[in-house]
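To start, the structure under review is shown below, and the notes come after it.
All protein chains of the complex are present and in place, except for one that has been dropped.
On to subunit A.
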Amino acid sequence: MTTTPQDLRTDQTPLAPGAPRSGTTFLGLPTAPRGVGHLRGDRSFPDAARDALRDGQLRANLGHATQTIRGKRARVVAELPDWQQLRAAGSALKAATMARLDEHLEELERQVTARGGTVHWARDAAEANRIVTDLVRATGTDEVVKVKSMATQEIGLNEALEAAGIAAHETDLAELIVQLGDDKPSHILVPAIHKNRAEIREIFLRTMPRVDADLTDEPRRLAMAARSHLRERFLRARVAISGANFAVAETGTLAVVESEGNGRMCLTLPETLITVMGIEKLVPTWPDLEVFLQLLPRSSTGERMNPYTSMWAGVTPGDGPQDFHLVLVDNGRTAVLADEVGRQALHCIRCSACLNVCPVYERTGGHAYGSVYPGPIGAVLSPQLTGVEDNASLPYASSLCGACYDVCPVAIDIPSILVHLRAEHVEAQEKPTAESVAFKALARAMSSPRLWRLAQRAAGLGRLLARGRPTMPAALPFPASAWTRSRDLPTPPAESFTAQWAREHGGRS
């Protein structure tokens, strides 16, 4: 049995055995392969976070942006008297979808095919990249326009296309900023959230060939510069690549939710449209969208409705792309589905509300998480997609405060999954760790009154190191430093409660 506290669990079914999941799950289901895509960082979270915390500009940018969006979200959520009912329905709809995922995917395939689309299946990132590259090559073009998509970020599609000699132009403003700045996305919704207006102006001046040299850092002027930079690309593009926010199984309808109109340009003007979608992004029926089209915009940009939502089913003669391909990607999702506690992470609709409220994300930013999925949802999704041992520090990148659970529009119990994954990581260790040795010793001391009194007396010596301060110095010698490096350790009191009780009451209870 694992050490997961039962009161935090969402269901009472037996937990999966805590076998290491790097490579495969306990059911033998493959996780996302190494060497392709962007689900793993090169450093552990604490190491990357330490550098991020030293960057004052980054912290100022993030603090400003997350505070703005939290206020906007709170205002529009408060407008709906039935927000909690919508959340509950959203959560139940996703659980119902997952419970029959195979049947819904087969229905989606039938419907898309019947309306003139072609459906492709990809076991993992490498296969998805291969399918898309071949589809683009078959059109004879060497450039594509892209709508912002987490799935294509996850699988590293741009790099795969580049290796095949195909230029992929990002068209979402924030993605464009990241691409032009040769940077990495740091937020699900606003990948350039770590950059402020002055930094964005500098990137535009440096990289846009025909940009106005008098460009100011006024957001409107910057948006106009992006408009003229991309306009001609939209009009000449022959192939577009998008993700999907939703797919309706019973009708074959796909939906892309956006703001700028770059999505509409890509979904409307080219001859060929390739949509890359994780297998979990579908809903069973058309009316199900009435829930998510209310939950998503209010949770993500804090708007009653985003400026543009495009929906299409297959191919429509005389309107939009006449060649439509849908690529369904697993890349570790079935391994997540196999975990009865962790599978809730597949309910995520990528709104990013959990990032914006997270006290850890607000301070470290998204790059510290290493994966394209940062923040609380990333801390539960990335380790499950890759196997916990490939992202072992992420389940600990949280104070378990629960703010993410409160704002999640589909009520994903992120804290419980974090605890579940920590347990899985601990159980996967073959050799005892310093922490497990320390806690075993503590458990022994706490189960013997005599040992406990001795331990308390020994801890009292710590007062000498504290020199009158309320907390112990951070620079304690190893192994204590492993604990005090990122936590305040209170100075032991001059007298323990039990000692004080014994002194004042003479041992009477």
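What to note about this one:
Everything that follows uses one rule, which is that a contact is a pair of C-beta atoms (placed from the backbone, for glycine too) under 8 Å apart; a residue touches a chain by one contact, two chains touch by 3 or more; residues count from 1.
In this text, contacts and distances are computed from a predicted model.
Hidden chain, UniProt protein name from the list "ATP synthase subunit b", "Solute:Na+ symporter, SSS family", "Branched-chain amino acid transport system permease protein" or "L-lactate dehydrogenase complex protein LldG": "L-lactate dehydrogenase complex protein LldG". Within the set A:Leu135, A:Ala313 or A:Leu421, the residue that contacts the chain not displayed is A:Ala313.
Annotation: of A:Leu53, A:Ala164, A:Leu215 or A:Met305, A:Met305 touches the absent chain (contact as defined above).
Of A:Val291, A:Val372 or A:Leu421, it is A:Val291 that touches the chain left out of the display. Mapped onto subunit A, contacts with the missing chain fall at residues 27-30, 61, 64-65, 68-69, 72, 81-82, 85-86, 88-89, 92-93, 95-96, 99-102, 105-106, 115, 120-123, 127, 171-174, 177, 190, 192-193, 196-197, 200, 219-220, 222-224, 226-227, 230-231, 234-235, 248, 251-253, 259-262, 264-265, 267-269, 279, 286-287, 289-291, 293-294, 301, 303-313, 316, 318-320, 328, 330, 334-335, 337-338, 343.
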